[in-house]
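What follows is one structure encoded as structure tokens, with my remarks underneath.
Note that one protein chain of the assembly has been removed; the remaining protein chains are unaltered in position.
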Amino acid sequence: MKYLLPFEKSLKPLYKELEEKKKNWETTNNIEEKIQQELKKIYNNLTAYQIAQIARHPDRPNTTDYINALFEDFIELHGDKKSGDDPSIIAGMGSFKGTTVAVIGSRKGNTLKDMILCNHGMIKPEGFRKIARIVNLASTTFKSPIITFIDTPGAFVSKESEKKGQIEAVSEPILALFKAKVPIAAVIIGEGISLGALSMSIADKIIMLKYSFFSVISPEGGASILYNDRKKSEELASSLKFTAANLFNAGIVDKIVNEPIGGAHRNKEKVIKATGDAINNELETLLKENEKQLKTNRIEKYKKIGIYAD
Amino acid sequence: MKYLLPFEKSLKPLYKELEEKKKNWETTNNIEEKIQQELKKIYNNLTAYQIAQIARHPDRPNTTDYINALFEDFIELHGDKKSGDDPSIIAGMGSFKGTTVAVIGSRKGNTLKDMILCNHGMIKPEGFRKIARIVNLASTTFKSPIITFIDTPGAFVSKESEKKGQIEAVSEPILALFKAKVPIAAVIIGEGISLGALSMSIADKIIMLKYSFFSVISPEGGASILYNDRKKSEELASSLKFTAANLFNAGIVDKIVNEPIGGAHRNKEKVIKATGDAINNELETLLKENEKQLKTNRIEKYKKIGIYAD
Amino acid sequence: MDINIFRRKKKIVVSVLTEKKVKETPVRCQSCGNLIKYEDLKENLKVCPYCGYHFRMTISERINLIADSGTFSEIDTEIKTVDMLDFKDLLTYKERIKQTKKETGLDCAVITGKAKIGGFNTAVGVFAFEFIGGSLGSATGEKLTRLIEYAKKRKLPLIIVFSSGGERIQEGIYSLMQVAKTIQAVDSFKKSGGLFIPILTNPSYCGTAAIAMTGSIIIAEKGSSIGISGPRITKEVAKQNIPDKLKQAESLLQNGFLDIVVDRYLLKATIIQFLKHYNRRAI
Partner (left out) sequence: MDINIFRRKKKIVVSVLTEKKVKETPVRCQSCGNLIKYEDLKENLKVCPYCGYHFRMTISERINLIADSGTFSEIDTEIKTVDMLDFKDLLTYKERIKQTKKETGLDCAVITGKAKIGGFNTAVGVFAFEFIGGSLGSATGEKLTRLIEYAKKRKLPLIIVFSSGGERIQEGIYSLMQVAKTIQAVDSFKKSGGLFIPILTNPSYCGTAAIAMTGSIIIAEKGSSIGISGPRITKEVAKQNIPDKLKQAESLLQNGFLDIVVDRYLLKATIIQFLKHYNRRAI
């Protein structure tokens, strides 16, 4: 285990023991069993904020992992043809079970260098415009389903970004996705925050991993605004109702992909495969529908979202 | 006369005499007559390069002059909503003989400060994108005819411009104008060079002032490429066949607005009025046509341009 | 200038001055520091007579500013804000709605309706900053969407005055979704030939600013602060200092995102100008 989350501290001595035993060629069955039990204890009682922490785990399978495992002949496309190329958005064409698809995802970067290059997954105006461009390409030219992978702390906030029109750019992918005459499946794989996540989430079907979250604001940002105190993040997280279970109940999310006890990073391969299956299931249904009807349904679906008295 | 062109040198002593006489309250009929005769002699035998010089005369009526004189309630719109606001392009909505129109023109600036701000009329990527935006606004929202005023040395060539995608931006107004479902009249009022001028010239009718020019390249630039010698500009100018008369004969230009002997800057008001009348004539005809047919005819017209053996 | 920035930083959520609150005491201008009698300020459209600083207007002041006298009639009044998440921060959201309603008499952060402006029929929406910072909740999004559809159906120009801190956190994901819903409604309205003129006033942040940015012609009031994030979030997430100036309407104009920045006393006349042109369409 490279990195234990704060609420997993009780595992530390157990992992240490495990390594010790491995080193000494002793049997590990017993200790492994203990770890599983402890994990179960922890993961059966997760708070919303703990789920957010799992969603942000550095070893959690990320967009690049999903692309490498699920798509054949993936070829990355670059640039928005207007103002730049944002590495925090990876987009391109690939083959999914023999069908061409456009794949678009946010990327946080694996190495420190990549993380800086990708702004830790915060999307620049040129990133939003790249999404819109590839969506249009999929809809007009390749007539291919669109699959998005969402894992972003939101739109990048910086001098350069405000200058390049973050405020305008963010609506471009939203409009492009509404307009697209092809099936769209959005997959929330980690954190999905604010307009950054929204911009990739307009879809016919939203799939969400069990320990991911999708929120109007980060718990830290929300706490800073509402409590003027970042330390209230944990409290606010529960109020925000942002987990997969919450959103499935709210009818925002269509399908939850299960994760093992301990989170996706403890069994990447299995989770990625399950995600691929979930995408496949949704696409199979969507591909049967008429493309115009698809678009109309999508618009109607979003029009109905909201709870108010009348 | 603030500024005499090189080939008008013979007028200098006459103008001096005129001023002298005016100062002394003497009658000027005689000397004014002489000036007219000399002007006639010069203007009846203009070379192509001399016409280009008249077209670039700093006192020649410019886009702002036409807008002020011909349109009521003109209100300027700013920005391309993507990357900037280019002062070298003025665009907005106005009233032309009671009908709403979109007016788009290139602007060189009157004062030195303005000239620098407007890059002497050279268009930046955000300028091209502004044109496209206003064309779309006119076509989709205001359903109003579009009138363009062309007076530009071309696309701005600079580090910043290449970075912002001059090469991509230049096609945006071309595509928008082809797509527009409203009548378009382009008016070449001064110099019209290269892709900068082309981007505003896609129109149902092209009107051209007698002493303006419309060319694939500036005579200086062309001479520098073909002769490796800027001094051959005069020679090259004649080869380029870029005057109103040339282009009317070639079928590129639909209507020539006459200018007085001595050029538009010697009688601004009259020339501006004549230009307004020419625009009005063309629009009256165009407004009678079906908008879809208009667009089809426009595309067909451009498709036919070109001379080749087959 | 530095002093102003400092002052503004200290009170990030600037309240809206109402007669009830300040009729008796003079008001200190946030920008130049001068004391102004409330009556004088009100007379001057709530623009500081010393420096031109634009104070926030209440929703009724805003309607009076824009609509021809007595022509505004509200629609969709039955739509009301509710708490759907059992949300709680320093206060429960239920309590906050109750208090806000009591203070403002409003049920939602936006009032929508039809009005004449310069004699032209229009569909009008006005954000109430006094209703939880003009934030975008489900009721707000629903009223905006219905207004846009109302304008589309009746082929009316659509004017929306924005004054909003962004999404309503207390409504969680539902709030975020209102951004998408409203942007889509605007797009469909514009495609049908509709004219949408958003007026951005101080402040316009996050999702609501993004909605405004889809306007046909985008107007902002002088000095308005406009951006992807309000000051608190900016402080929370930006790795660098972002100068306040960059978020001012004047900078956005220069950077190509606004059509016009107007003084408040010219706002109505400017809107009428466009309504006139829209009304004189040839085709």
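First chain written, first letter: the chains are A, B and C, and each begins at residue 1.
Note that in this section a contact is a pair of C-beta atoms (placed from the backbone, for glycine too) under 8 Å apart; a residue touches a chain by one contact, two chains touch by 3 or more.
Predicted, not measured: the structure shown is a model, and the values here were computed from it.
In the whole complex the chain that is left out makes contact with A, B. Touch with the chain that is not drawn comes from one residue among B:Ser194, B:Ser212 or B:Thr275, which is B:Ser194.
When the whole complex is considered, the residue among B:Leu14, B:Ile131, B:Ile184 or B:Ile202 that touches the unshown chain is B:Ile202.
The residue from A:Ser10, A:Thr141 or A:Thr296 that touches the chain not shown here is A:Thr141. Interface note: of B:Gly79, B:Gly92 or B:Gly221, the residue touching the hidden chain in the full complex is B:Gly221.
Between the chain not shown and the residues B:Thr47, B:Thr64, B:Asn110 or B:Ser171, the one that touches is B:Ser171.
Residues 122, 153-155, 157-159, 161-163, 165-168, 170-171, 174-175, 178-179, 194-195, 198, 202, 214-218, 220-222, 224-227, 230, 232, 236, 239-242, 247, 250, 252, 299, 302-303, 305-310 are the ones on subunit B that touch the missing chain.
Annotation for subunit A: contacts to the undisplayed chain at residues 73, 75-85, 93-95, 98-101, 126, 130, 137, 140-145, 182, 287, 291.
Note that only the chains that are shown with their structure count from here on.
Both subunit A and subunit B are touched by C. Chain pair with the larger contact count among B-C and A-C is A-C, by C-beta pairs in contact. Taking each chain's centre as the average of its CA atoms, subunit A and subunit B sit 53 Å apart. The centroid of the Cα atoms in subunit B and the matching centroid in subunit C are 41 Å apart.
Subunit C has its Cα centroid 32 Å from the Cα centroid of subunit A.
Across the assembly, subunit B contributes residues 81-83 that each touch 2 or more other chains.
For subunit C, the set of residues that touch two or more other chains comprises 213, 255-257.
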